[in-house]
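One protein chain is absent from this view; the other protein chains keep their places.
Order of writing sets the chain letters: A, B and C. Residues in each chain are counted from 1.
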Amino acid sequence: MTGVAIVGIGHSKFGRRNDVSIAELAFESIHGAVEDAGIDKKQIQNVTVGSVGGWYEENVPATVVNEYAGLERVGSMRVEAACASGSAAVKNAYLSIASGEADIAMAVGLEKMTEVDTLTAVELMGRGGSYLWEFENFGMTFASYYAMFAVAHMNRFGTTEEDLARVAVKAHHYGSMNPLAQFQKEITIEKALSSQVVSWPLKLYDASPISDGSAAVILASEDTARKLTDTPIWIRSIGASSDSADMSRRDSYVGLGAAVDASRKAYSAAKIGPEMVDVANVHDCFTIAELMAYEDLGFCAKGEGAKLLRDGQTMIGGKIPVNLDGGLKAKGHPVGASGVSMMVEISKQLRGEAGKRQAPIKNGIGLVHNVGGTGHYCYVTVLSRKR
Amino acid sequence: MTGVAIVGIGHSKFGRRNDVSIAELAFESIHGAVEDAGIDKKQIQNVTVGSVGGWYEENVPATVVNEYAGLERVGSMRVEAACASGSAAVKNAYLSIASGEADIAMAVGLEKMTEVDTLTAVELMGRGGSYLWEFENFGMTFASYYAMFAVAHMNRFGTTEEDLARVAVKAHHYGSMNPLAQFQKEITIEKALSSQVVSWPLKLYDASPISDGSAAVILASEDTARKLTDTPIWIRSIGASSDSADMSRRDSYVGLGAAVDASRKAYSAAKIGPEMVDVANVHDCFTIAELMAYEDLGFCAKGEGAKLLRDGQTMIGGKIPVNLDGGLKAKGHPVGASGVSMMVEISKQLRGEAGKRQAPIKNGIGLVHNVGGTGHYCYVTVLSRKR
Amino acid sequence: MESEPLTLHSRKSLNLRYNVPISKTSRFWDGLKEGKFVTTKCKSCGEVSFPPQADCPKCMSGEAEWVDMGTDGELLTFTYVQVTPTSFVESDPYTVAVCRLPGGQKVLAWTEGLTREQLKVGMKLRLEARTRSEGSPYYVFVLR
Partner (left out) sequence: MESEPLTLHSRKSLNLRYNVPISKTSRFWDGLKEGKFVTTKCKSCGEVSFPPQADCPKCMSGEAEWVDMGTDGELLTFTYVQVTPTSFVESDPYTVAVCRLPGGQKVLAWTEGLTREQLKVGMKLRLEARTRSEGSPYYVFVLR
């Protein structure tokens, strides 16, 4: 089977982007990815758009995006896997090339969450569980689901609110070095701890923001990739897994079963272990999610996420630097765009183009961990300098 | 590359299904497909759900469906290509097997449109164009888009309202033989012509109904398919194309550019021509769409669709029998389910299991033509008895 | 200082309210009216599911019976929801808990009569049925 590589990356500024329509917003990264790949857009055979929607006016968004960018007669679809929609889009594009169906394909992650008011966005996310058993009577929000993970984790392993705040401080530290991030200012533990409680024990600074943004990657088959670039970033494997929609059916509240399973699949298919990973982007929609990700991915043992962070092991210079673009927390979390944005960041890291937030690259391997919903979905993608 | 075959099919009753939740509705076809394939559901590695949503309460439907059916830790996503979402789901499942990523995968098409009132469903469909330029100021509906195709076609080729009514009469004729169809009664041309105008010249009987329903197909790799069944139905090719979201950017109003392109791709990849097709399901969301499909697929020359129908060539015994399950018009059009439902019907036809609505099978080739939106998307899938 | 970009506040509002079919699980809601908590048990393989479902997620059998699932819960986790969605802006902030029942089923519901500070993982709570003023049944956890 042909190898599949990322040959072009594009990324919009994340934030409140009421200066652009959804098509204009998508164009920013599509244009960037086409230029970066050095191709003619007519060479793109498939366009997969990852987006959740509901908070913007277009009900059939992929064709609106394609029309604006002049992508005509392409094979196309939108994919949705909640907040893992971006990774699902990359997987779809990847499969189209790996199967031999296409030679060049593009995945676009896109979300525009600020066209409705904040509490309506909160409601749309809250309705992402099992509607009748979680929302209709009990008004769950995304923060409350993750707060339940936090309470269980704190109770079982002694993780503290300070530990959660440290995740936010790290995110804002690296976000301050990312000109495309929604927040580019350092924060302190005190500031995080004193912010408004959203769903106890999670506070405003434990939560990724409501964001608009887009990101795009162009994938190519092995021969084409080698012709187009000296620095193809190979997709070594994509592990995908899922879990119940309903929180009450989960086995555990101190980790995500789908993440454990997806990473096992991804490591196995790439024939690597977690110790081989030089740099990772993990899904920190809430601070607790990043700590659970360390554990679910095997960067440390279960329950030791907070210690790994406190020891500085997930900073540059540590064992496994994580979220050097600021993560969803500081960079922003336009949900459909986030997975693709993570691919863009890890591609930059593996190319050695991350500037002052560059991680040391030893094995040439990076990882993207993208969770959908409250662990409904997880996609783990292994990227590599070597085929 | 491995061949990919349909080895299991399942289909719910279509209609107003307020007796079942979306998960219960999906289960009806998932259960049917698993039984038909004779597998253990644990063997299913990927589940792709095709659904548009908005008219039912679940915002992340695929995991709700998986949870109910006990499909745990599967790779999964929802895909949306407007009314071609079902074919997009089949394509996603197909790619996962063709690429070697999975051995057995399932595509589920699902829609539940009657949880909102009729005019809200009409609104959600109308918002499927280019929102600002078509809906906000001008209140376009799906019927009005297709009515514009009808007016152009009638003006250019002399197609008449009677010709359109004949499409409905044929649909209801075959629908009367399909116990899963929403409408199972014959109608007359007079009845169709005298029905309420929805968007002139289209009347109630020119339009497919608002429907609930699900359908599922299980796909397997070549070796597995041969072990599982004596009648694998091979997916020979899937041609996918797209067009502008906005009607004002179309080249023509007498056909769908995406359909012409998708069929060209599908024929070319399968190395066949339209004359090789024994039986087809085409996207008759409105009667005019079926006539345009005949032409766009090359079953006849442009402008001769009405004649092909009048001559009985698209009935059993004719050159190319079309929509022998009643089509979307009589069977119902739960939009995300429709593409998968078409695959189920053509599989039955090629297996020789279609009972009194069985087409004669000569070359062993069937075709599914599934349009999304007003021609935003088209997926053409060639199915075959032979690998 | 940049001026705010121009947006068009759409004239048209989309109002979505759903009719959710519940006939296959109505026994649960009916049970609540009598203060009982029942759920489905597969007649074929014995799997007990909550939320109740007419088809078995384990063996796919469509033959289910209704069994009592008890009301004694052990608190697994909880949260106190301060920022509530649009639909719940008129509610006071609420505490949501997940408890495990004797048969192993887990249930998510609001707690009643307990502050967030009083809740501890592992404590004993009890499911109780409630009826809203307009007649719709729901359920809460209270101190056992």
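As a working rule, contacts are C-beta pairs under 8 Å (C-beta built on N, C-alpha and C of every residue); 3 or more make two chains touch, one makes a residue touch a chain.
In this text the structure is predicted, and so the values were computed from the model without any measurement.
Under the touch definition stated at the start, the shown chains contacted by the missing one in the entire complex are A, B, C. One of A:14, A:94 or A:135 touches the chain omitted from the figure, and that residue is A:135.
From the options A:123, A:261 or A:325, the residue with contact to the unseen chain in the full assembly is A:123.
Seen across the whole complex, the unshown chain contacts chain A at 17-21, 23-24, 27, 31, 34, 41, 54-57, 67-70, 114-116, 120, 123-124, 127, 131-132, 135-136. Residue-level contact of chain B with the missing chain is found at 18-19, 57, 115, 117, 119-120, 122-123, 126, 130-134, 136-141, 143-144, 147-152, 155, 196-202, 246-250, 253.
Although one chain is not drawn, its touching partners on chain C can still be listed: residues 5-23, 26, 86-88, 136.
Going forward, only the chains that are shown with their structure count from here on.
With every chain reduced to the mean of its CA atoms, the largest distance from chain B is reached by C. Work out the mean CA point of chain A and of chain B, and you get 33 Å between them. Work out the mean CA point of chain B and of chain C, and you get 36 Å between them. Contacts with at least two other chains are made by residues 57, 130-132, 136, 246, 249 of chain A.
The residues of chain C that reach two or more other chains are 10, 20, 22, listed in rising order.
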